[in-house]
Structures are given as C-alpha cells and as structure tokens.
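Provided herewith is a single structure, encoded as structure tokens, for subsequent inquiry.
Complex shown without one protein chain; remaining protein chains in place.
Letters A, B and C mark the chains in the order given here, with residues in each chain numbered from 1 onward.
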Amino acid sequence: MEMWFSDEHTDNVKLSIRVEQQLFSAQSEFQRIDVLESKEFGRILVADGDLMLTEKDEFIYHEMITHVPMAVHPHVEKVLVIGGGDGGIVRELVKYDALEKIDVVEADPLLIEVCRKFFPQMACSMNDPRVSIFNEDGLRFVRSKSDVYDLIIIDSPNPFGPGEGLFTKEFYGNCYNALHSDGVMINQHESPFYKEEAFQCQRMHKRIIESFPISKIYQAHIPSYPSGHWLFGFASKQYHPLNDLDGVTWTLKGIPTRYYLPRLHQGMFALPAYVEELVKDVE
Amino acid sequence: MEMWFSDEHTDNVKLSIRVEQQLFSAQSEFQRIDVLESKEFGRILVADGDLMLTEKDEFIYHEMITHVPMAVHPHVEKVLVIGGGDGGIVRELVKYDALEKIDVVEADPLLIEVCRKFFPQMACSMNDPRVSIFNEDGLRFVRSKSDVYDLIIIDSPNPFGPGEGLFTKEFYGNCYNALHSDGVMINQHESPFYKEEAFQCQRMHKRIIESFPISKIYQAHIPSYPSGHWLFGFASKQYHPLNDLDGVTWTLKGIPTRYYLPRLHQGMFALPAYVEELVKDVE
Amino acid sequence: MEMWFSDEHTDNVKLSIRVEQQLFSAQSEFQRIDVLESKEFGRILVADGDLMLTEKDEFIYHEMITHVPMAVHPHVEKVLVIGGGDGGIVRELVKYDALEKIDVVEADPLLIEVCRKFFPQMACSMNDPRVSIFNEDGLRFVRSKSDVYDLIIIDSPNPFGPGEGLFTKEFYGNCYNALHSDGVMINQHESPFYKEEAFQCQRMHKRIIESFPISKIYQAHIPSYPSGHWLFGFASKQYHPLNDLDGVTWTLKGIPTRYYLPRLHQGMFALPAYVEELVKDVE
Partner (left out) sequence: MEMWFSDEHTDNVKLSIRVEQQLFSAQSEFQRIDVLESKEFGRILVADGDLMLTEKDEFIYHEMITHVPMAVHPHVEKVLVIGGGDGGIVRELVKYDALEKIDVVEADPLLIEVCRKFFPQMACSMNDPRVSIFNEDGLRFVRSKSDVYDLIIIDSPNPFGPGEGLFTKEFYGNCYNALHSDGVMINQHESPFYKEEAFQCQRMHKRIIESFPISKIYQAHIPSYPSGHWLFGFASKQYHPLNDLDGVTWTLKGIPTRYYLPRLHQGMFALPAYVEELVKDVE
C-alpha cells in the first residue's frame, strides 16, 4: 500500500518511509504519540508528527549517549535521565553493575506505557530495581537537586515546543548544581548540517560552555535523523572526554554493544572542519 | 511550488527535496542527466534518476576520497581518476603542487560538459594543464596500463547498471597492475546501513582484499547520500592508512578543506561495531 | 502528521490524502483490507492498496448504481448484488418497499464485517430481512441461476486481480440468463479518461453488447475515483434507460437522495463527444 510517513527535516527536505501499518495513535496531555510499523526501519515512534526513534537504529543513539560518558567517568553510581521515557538509555545503563540509582524524569506517562508495549526490546529494563520513574517536569525536578548525581543525560526532543525549556542556560546551570563536583552532563545536540538545526547547535553549545569548564561535542551516524549526522554534548566539571577515557577498563566490563567501542571514542570527538568552525564561532 | 525530487534509498525509503527549478535535462548515449535547483542543497546532479551529488555537500565526498590517500602516500605524482567527470576530485587534486599528471577517464562527455556549465565551482580545475580527459570505458583503459600510477581513485556510481563493471574482481586486479609497487587505490564503497547496499559493501570489500595486501574502510557523514553514512575503500600495496599518515607534512602544505583534517583521519577508520562485523564477515 | 495514502491512478498520477489515523488493517483470504481516517474524505476503505470508497462521496456511487435502474424498471422485486459487501447498494435498495428479495454475493466475509464496524452509516441495512448474504464466488453463483432476478448490480472492483472474472463475456452471458425476460444489469464501468481504464471501458462495453440488446453508458462525478469521471453500464433486455424512465412515479416514492434526481437522468446518459467516440468504436 502506498502509505508513507514523512519526517520533515526542513521545509524543503523530508525523509519518507513506507508505512506497513499504524499500530497506535493517541493524544496525551503533552503530545500526540504514534507508533508506525515499517519494513525498512521496523517500528517507528512519532511524537507530534516528528520521528523520535526507530527500532532499526535507536541502538546508535542510545549507545552513544550512554557509553561515551560511562567510559570516561571512573565511578558513576547515580544517574539522572531527563526525558528518556522510551527506556533506551536505561537499557544501556543497567548493563553497568556498579550503578546504584537511575532516576528517570519523564513528564508523559503515556510515552512510557506506549514504549513498554510496542518497543519491549528497548523498554525492557524500566523495571530494574535501580530505576525510579518520575512523571514530572524535568526543569522543576533538576532545580530541586544539588550535588546528587554523577551523570545527567538529557534525552530531550528538539528545542521547539514542549521541550524548549530543556535548552535554556538556566536549565544547564541547574544541571551543573545537581551534579557532584566531578559530574558529567550529556545532551543530544541536534545536527550541524541544516541551517536551523546548526543554529540551535551553536546556541546550545554557547549556553553550556557558560556553565561547564569542559564542553566538547561528539558525533554519530544516525540514519533516521535529519542529515544522519548527529551530535552530542559532553559537558563536565573535571573529566576530559579524551584524556580521561579508560577504554581498557570499559572493555573488561564486557558490555555488549553494536555501535560504540572505545576504539571509536577519539574519532567521535574529531569533528569535520566545518562543524568545528560552527562550534568555535561561539566559544 | 510543490515540485519534489525523490532519491529512492530503498523501495521503502526516499529522501525528497523540493525543486525550485529544473535547469537541465538530456539523454546522453550513456544516461539521462538532470540538473535541479533546490533551496536546501543548491544544485543537484541526477543521473538516471539517482542523486549523484549536491552543491551543498559534494565537498565532503570529494575531500574524503582525495585527501585521505594524499595524506598517507608520501610522493604521489601520477593519479588516475575513473569516473569523476564532474571535476570534484580533480578540484581537490590540483591543490597539490607536486602532482604531475591527472588522468580522468570519464565515458560520458555530456556529463563533463553539464558539470562545467552548471557546477563551475566544482568543475573549475578540469582545464588544469596536468589534467588529461579520456572519454573511454574505464575498464578497458585500466586494462592497458601497467605500473603507471601512484594513486587510482574510483569515483564510480552505484554497482547497478552501466557502472557494474567497476565493481568486479577483474577490474580491481587491473587497477593493482596499473599502480606502482607502492600504489594506493581508493573507491567509493556504498553505505553499510540499508541491506542491499550493505551487501554490495561486503562484496566489494571481499573482491578488493583478494587483490591488495592492505585494504581498509573509512567513513564520512554525507547527508544527501542514502543513510548519510558513507564508506570509502583504501586499498594499498605498501602504505598503511593509519601507520603511514603524515599529518604534519600534509598540514604544512596548507591545503584548504572544509571537512577533512588529519586530526579526523584515525577516527574515520574507526568503524562502528556493526559495520566492522559486516566487513569482518568477508575477511 | 505527515502521513499520506496515495491512490495510484496510473504509474504517473496519484491522488494523495492525508491520513489522520489508520483504524484497521488485516489480510483476509482474498485481499488486504485497510480502513483509514482522513479529515477530507472521512473514513476510507482500501483493498489491496486501492481506494475502494470514502465516507464523503460513497453516496454518489451507490445512488447512481442503484436508483438509475430503479427509476426505469417498473416493478423490480428480486435483485442480485454481486460484490457489494460494503452494504452501500443494499442501503439504497431497501428504500424501495416493493423490493422482496436482495441477494448479495460477496466472497469475502471480512469485508462485510469491517464495513459493519467502521462504516455503520453505509452497512446499516445489511440486516434487513429481505437481504441474504452469500459468501461465494460471484461467477459460480450466477452460473447456477436462470430467470430469477429483475435486476443485477455488479459492484465489482477493477478488472485486475481477483475480480477479473467479473469482466468476462461469459459472466455477462450468465447474468443475462439469470435475469427475467425484462431484466436489467448495471455494472460499474471504470473511467474513460486515463488510457488503460479507457481501454477496459471499451472492452467491457464490447462484451456486454454481445449479450444484451440494449446497452448504454452513463456517468457521474465521483471525486475520489480516478479522474473523477466515472461510468456505469446499463444493459437491458427490454427497457430503455431514457424512454422508459418514469420520473414521476419515482419521485412519488419519496426516496431521499443526495445526488440522484430523475431530473439528472437524461443528462447522465449524455456522454461527452470523446467518450461517445470511445464507446462507438466497439459498437
């Protein structure tokens, strides 16, 4: 059947995926959530019309946003995941035995429920005893915390609409306060390729470097995301993402991955000249 | 106006780009060639309905296919470019003063003419005195050469249709013979993400390692290509792409680039776990 | 959300409708059945990827295929509907008190079930005591009948795939035999505009005039069908569609309609010059 979902990358570019079947559609208090079945990408999670993740390549995003800091910070015990109701980051986190506490702040309980049902291979670890789920506003949650976490992962949607607050200077400052003195903050950092997103990229980076002494950007190939060239931010109070990488220790933990390897770590932080320029402009 | 060009990545996925205007369309002896004007990607070159390159991101492909070997091989003098009638690789090559001879074998003269006219910033160096253009079949051309080149760059389209011969074991063997004893062969190597292309990837790699003692794969982010995750093959008789990199010497040459930097070099060869597995399967 | 269903009118033309939600999808023994919700057309029934009918304009098709013969034939008592599992024709037929028996031959029970559930305003009369539903093959059913019906309505899909047999000369001959000596046969007759369908149109007409002494074509505006210009065939043993029209009697019955009126009757049979030529070619 000719039924296609299009993710609009810009007003003039879209990625279109043939839909075999729509599995779910509902409006929550926060957003419209759809689950589509496709041949090429498996199941697709859509929020307010935007592609959030696909069964086929979510592993790239979730491994990259999780294992990069975990291979650098030597003793992460308490983690805060802001957003992340889909469970992908939690699935990666629970692979670390040393982790004691994983707080997930996801405003929308329907999102969690939908992912449990339609993406069981992703949401499989949300019941891990170390995980606490808070259906609260991420901004407010962080504001009340001080010196609590070793790692904060910001799994925010794009900086338009409801997630806007997760891209403000004030929010990054609150994350700084919520972290221990050697804490690390990771955030999804948009793509550097299309103009509007590149601009968001710059703005985010500018705001983060105002709060954190160390702030670096790394990248991954995520085919279902706009341009396929996706960035992440590594902001840190003390650890340097390259100098403090301990690949050997990480490897000995025997964490199974399909994208991340310590061998890739340095290359991820080596940005193409044009991306480096983009970032430098605001440093 | 709602006029969109779609590049079909698979039967079930397509990238669609709004077309401002079609600037050119003609059928040559070899293929249908179209030039489209778009807001997001600038001018787009299309051959037989497939997106070949865009003004906005062709620099990534052309820098990556050219500067990676040029930063490794210490004294390239004679280069053969198979395909490459668009002039993008030549534009990068002529930045090297030490180069003496650049042979371009492009079967289709119309392609060259179209690129000269519609992509002047790309085809600008086709008149360099070191460049010789041969409107011949690439396979036949290489078969007649022995111990002539330091570097062969295979700028082939995809392995379906007319370019098919450029993906055979016999062809790679002939390239081996056409190279000096320390020669390097680079080829565009498709994407590892979608099934059909991943299979082509494997097949190519398998055929190349049968001819060359050193054969490595590297990658770049090319947003307009399927999945955005594009691979290149580095096949070599003697030089190792990482061990023999001389970034300092390369940097001193002062070659201006917008993507490639020696700092990125190692990271480019660090493949994600799932791509490495794909490649390993045939090694 | 950018989710669109496209009905392919030809390889080079398609009507695309934004889908709010997919309400149903299943594969029956005979076909894949989908129900889509759209803003513009309401619910849409799709079989094997082809648009079958829409909530917004199904009334046009069903009124036109039903009331035209009912306003001509003076005493219809027994009707056979071949196909028509959606219930739209039955809904129109039950408006006639004089009707005694309505046999519906619909091979696919799932289609009936789906329409009962998702198109209640259309399938509402399938429980009328005069209606008998036969989940059988239409060809075989008709073959066994002789001199039974006053009216046969062939509500067939297009002449490709499973419905093919409903477009053969043999089938029309069997319908002839199943009718009383003053019986009328109506069939959906495709569109005259696009080449391939125009050809089917001709072929159908040619086959029908070989069986029936009177065979005329009439038309309606059905926006959701290819070209919007849709034809029906009126084949008859005795009654002439114009000369035997009794509009006054029909009007006195007080049948509520939204498209058909006896006033339109003559105009419906007045075909544009180019359509008349198409039809004449085979007469």
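Keep this in mind: a residue touches a chain if its C-beta (ideal position, glycine included) is under 8 Å from a C-beta of that chain, and two chains touch if they have at least 3 such contacts.
Just so you know, these numbers come straight off a predicted model, no measurement behind them.
Touched by the hidden chain within the whole complex are the displayed chains B, C. Among B:Gln22, B:Asn135, B:Thr168 or B:Gln238, the one in contact with the hidden chain is B:Gln22. Shown as candidates are C:Met70, C:Leu166 or C:Met268; the residue that touches the absent chain is C:Met268. Counting over the whole complex, chain C has residues 6, 10-18, 38-41, 57, 60, 193-194, 219-221, 223, 227-229, 257-261, 263-264, 266-274, 276 touching the chain that is not drawn.
On the side of chain B, touch with the chain left out of the figure occurs at residues 1-8, 14, 19, 21-22, 25, 32, 34, 36, 46, 48-49.
Here, only the chains that are shown with their structure count from here on.
Over half of the residue numbers at the chain A-chain B interface are used by both copies of the sequence.
Averaging Cα coordinates per chain places chain A and chain C 54 Å apart. If you average the Cα atoms of chain A and of chain B, the two centres end up 33 Å apart. Multi-chain contact residues of chain A (touching two or more other chains): 6, 14.
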